[in-house]
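Every protein chain except one is present and positioned as in the full complex.
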Amino acid sequence: MNRPFDITYIWKSVPEILSGLGVTLQFLIGTIVIGGILGFLATWARLSGPKWLRAIVHSYIWIIRCTPSIVMMFLVFYGLPELLLGVFDIDINSWNRLYFVIIALSLLFSAPCSEIMRSAYLAVAKVQREAALSIGLTEAQAFRRIVLPQALVSALPNLGNSFILLMKEGALAYTIGIVDIMGKGQLIIARNFGGYSIETYIALAAIYWLLTLAIEKAFKLAEDKLSAGKQPLRAA
Amino acid sequence: MTIDLAYVQEILFLVLKGIPTTLRLTFIPLLIALPFAFLIAVARQRNIKILARVSQIYVSFIRGTPLIVQILVMYSLFPSLLNVLVRSQGLDYDVFGINPIYYAYIVFTLNTIAILSEVFRSALETVDKRQLEAALSIGLLPVQAYSRIVIPQALVAATPNLCNSTVNLLKSTSLAFLMSVQDITAIAKTEAAFGYNYLESYLVIFIVYIVLCSLVQVFFQLLEQRLSLYKRGRTVTKKTVMEPEYYEDVRKERYHAGIEEYS
Amino acid sequence: ETTSEATSSSAAETVEVTTVTVAHTQSSAPMNYVDENGESTGYEVSVLKAIDELLPQYEFEYVPTSDEDLLIGIESGKYDVGTKGAWYTEERAQKFIFPENYIGASSIGVLIRSEDAAEITDLESFAAAGKSLVPISPNNAQYNVIQAFNDEHPDTPIELTAADVFEIADAYTWLLEGRYDGYFAVKTAYEVNVLAEGAPYSQYKDDFSYFVYEALPTWPLFNKEQQELADAYDEAFLQLEEDGTIDDLMIEFLGENTFQYVKE
Amino acid sequence: MRMYERSDTMLELRNIHKKFGELEVLKGVDIAVEKGDIVVILGPSGSGKTTLLRCINFLERADEGSLHFDEIQTDFSKASKKDINAVRKKSAFVFQNYGLFDNKTVLDNVTEGLIIGRKVPKKEAIETAIRALEKVGLSDRVAYYPSQLSGGQQQRVGIARALAVNPDVILFDEPTSALDPELVGEVLQVIRKLAEEGTTMVVVTHEMTFAKEVANRVIFMDQGVIVEEGPPEDIFGNPKEARTREFLQRILVRV
Partner (left out) sequence: MRMYERSDTMLELRNIHKKFGELEVLKGVDIAVEKGDIVVILGPSGSGKTTLLRCINFLERADEGSLHFDEIQTDFSKASKKDINAVRKKSAFVFQNYGLFDNKTVLDNVTEGLIIGRKVPKKEAIETAIRALEKVGLSDRVAYYPSQLSGGQQQRVGIARALAVNPDVILFDEPTSALDPELVGEVLQVIRKLAEEGTTMVVVTHEMTFAKEVANRVIFMDQGVIVEEGPPEDIFGNPKEARTREFLQRILVRV
């Protein structure tokens, strides 16, 4: 194959790509926190809220899951300021664009996140909660101390999937001009008129993979810690 | 800013033609991925030495690298490589004539396998070990024990996450346009480019995805209800207690055969 | 007169300064892009910067963004003006104000293998030879050019494949290995990737040959409310064309003045 | 047979009804238990004993009926969150299936209700827990997880967990089903001692010996109703109802 390849360029592009890391981490963490809280509230409402609230939350999750991310991005970037201005007379047009990215991603993340939590919660044996209540723990305590840690064991791999997907959502930020590591890579390639694209993408992939390995490592530790006392499904 | 409804209608009709492609791009990779993902999940769960290790690296690599990079490799580099191979074998096969949708299938399948393997792994965590043991003890083979007892129970916890993944996949198939595959997003974008009717195009895309994703969600919701019947315990009615059909059938036949020994 | 006011800096403080948000695409070098330092640049952006200097009543602020956001943003008024190498269509003219003067011209040339150079010299001969083109993004002016060509030559159309092209130099390889026969390349890109000293494909420079088909004029797009701004642009643009700034910028970013290839 | 000083009613249920779908499992059950009483509930499999205990602790919501628990007086259909929590704080449940916390060690299983539920300081809670575990002969298994225990060991952790929180009322659901006779005797001692200290207990059991030796009142249930109740010597010695006689006959023949 007559494809030019300049291995040193991989190295050369790394510093500039890394200058986008701050943005990536900001929207990743921001979304995990806000989207996670939203998802948690949605789960709670769906499992033990009053009927009307359950219906609302169910539709919310339903619609969000149907929404393509680019559509959500534009709804938030254009619709939300209009809405806030029209209804509450609050002007958020001057906000840092990163906030819009975080809001859009949080909404998108909250729905699958809530489904992950719901399925994990339902998978914990009923008697675990009952036993906790019977020794005088309140519902909240029973949930936090007994049910949640067990539910997390089965939620973690799915949350891991979601976090990693989220981290790679830079393309979405790029559409409104927020440049994360992926965006940096694309800027470099554009400046080179497409030259050294493979080298640049290799650098990008390596950086993403390293970040993924870090996330996976953290999840593995959490999983090992939380699954204490659990007997893995292994045939004798 | 106004939305041109007539134009929305026009694009909608054009976009409908892309639905089969979008569905193919979703369900073919999904169906191929299911068994592989499950095998990886089992291998990792049961810690089967080399297999578990290799799958772990695979999952991490595929999840960890941007889809666009995988598309670059699969769509841009892979055919060139294949071409060199075919040539070196002296074959006369037109590698570049291959419909790029196949590369799209490969990329999406590889990704779906990685994602679903984690979904299944977590689902298997929810099944009590004793369920497997009980199945083995009445003489089911491990394969049967998994398929009849463990998997149905694991699927209850897996369904909402399978739904998440399917819906995500459905939406991310729009990336196939990078490989010149004409799915619904591709058609809408091409239409939009001419008159810059992006608002209308995105509205149409939104509508179509709402319909498609809703169908997927309905399917998985019904599936979850069906699979978790045993957990909620279906409401006991007089009928289910007194005369479940199969039981009645057997009783009747016994009666007619004159061997009704139990009344 | 406004022009004299604008040029004389002494009058500047008497004018109320309006901030104008200028959107531009971030990855369409050489027309619009973001440099190593995160600064907006490119041919079109540079022209607008020069225009800003001529207009004391306006202060331009640049926002690099994507094609989609740029269009929706200008239409909704989030951005006052935007530039993305947009070409003119009737439909677009209903949504945006196109000024009198186009800002640049995107030269459309086709890169082919040298072995075909004898046979192919223009699009007509390319089409007649039944050659295939590397897929083009429908967002790109080139897409429109081929569509127009096909409309004019219904008997020998060029097969046109749309793809959401991501900017990669692989098209050069594709030509070499015979996957496609022609690549619609901006001349600058060809120069940077093939002709220049130490360019990634310089070792194959004899394998390629390039012909220019035409240049398609590109316009900045103004929000429907910004007629006044558009007028100010037109005036300033003519001035820049006159004093040679445009020509300088063309040479700087595109290597040549592409207006010469614009067909009327 | 012992008689403990009786102050007043600790626990009283009136007219409990509970349906699962169409199946009526409890058909109007009344029970009154005095402070310090050990009430044993006997009855064939599926007669509603577990369901009754679960209703007392609001793990199952009875469809009808009223509950009086110490100062708490409420209707099952109306019971507020506050009432429910108060009842649970004052009682403990030993589950038929042990119901240990799978993600906690033996020690943590026992201290959980103390440290979290009752805000006992950690050190004190551990001491109490170890004392409770010693009573059931398990102080050498504190660091094990439930999945690493034998059936009998798990059952004993369940008992220790209930004892440790020192509740006013303990509800035992077949607390000795997985225990060998040696241990049954030991648990019996523990229960007697608790009663002497004033703890009220309701025990569902199939062990007749256990019932005879420990109860000061025996209730015989069948098909969701109380067939007969009274002091053990009456129930075992001179049952009035035919159903009770029939049930006891088979046992007495065998033992």
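By written order: A, B, C and D. Residues from 1 in each chain.
Keep in mind that, in the parts below, a residue touches a chain if its C-beta (ideal position, glycine included) is under 8 Å from a C-beta of that chain, and two chains touch if they have at least 3 such contacts.
Everything quoted here is computed from the prediction, not taken from an experiment.
Student: Just name the one of D:N15, D:N85 or D:Q148 that touches the chain not displayed here.
Tutor: Per the contact definition at the top, the residue touching the missing chain is D:Q148.
Student: Which of B:Q153, B:T173 or B:T190 sits in contact with the chain that's absent?
Tutor: Reading the full complex, the residue touching the unseen chain is B:Q153.
Student: Contacts of chain D with the missing chain: which residues?
Tutor: Touching the chain left out of view, chain D contributes residues 20, 42-46, 49-51, 96-97, 148-153, 156, 173-174, 177-185, 206, 208-209, 213, 247, 250-251, 254-255.
Student: Since one chain has been left out of the picture, which residues of chain B touch it in the full complex?
Tutor: 128, 130-131, 133-141, 144, 148-149, 152-153, 156, 227, 229-231, 233-234, 236, 240-242, 244, 246-247, 250, 253-254, 262
Please note the rule applied: only the chains that are shown with their structure count from here on.
Student: If each step moves to a chain the current one touches, what is the fewest number of steps from chain A to chain B?
Tutor: Contact-graph shortest path, chain A to chain B, evaluates to 1.
Student: When you average C-alpha coordinates per chain, which one falls nearest the overall C-alpha average? Tell me, please.
Tutor: A
Student: Could you tell me between which two chains the number of C-beta pairs in contact is largest?
Tutor: A-B
Student: Averaging over Cα atoms per chain, report the distance between chain A and chain D in Å.
Tutor: Their C-alpha centroids are separated by 46 Å.
Student: Measuring from the mean C-alpha position of chain B to the mean C-alpha position of chain C, what distance in angstrom results?
Tutor: Roughly 42 Å separates the two chain centres.
Student: Going by the touch rule set out above, which residues of chain A reach two or more other chains?
Tutor: 1, 3, 70, 74, 125, 197-198, 227, 230-231
Student: Among the residues of chain D, pick out those that touch two or more other chains and give their numbers.
Tutor: 147, in rising order.
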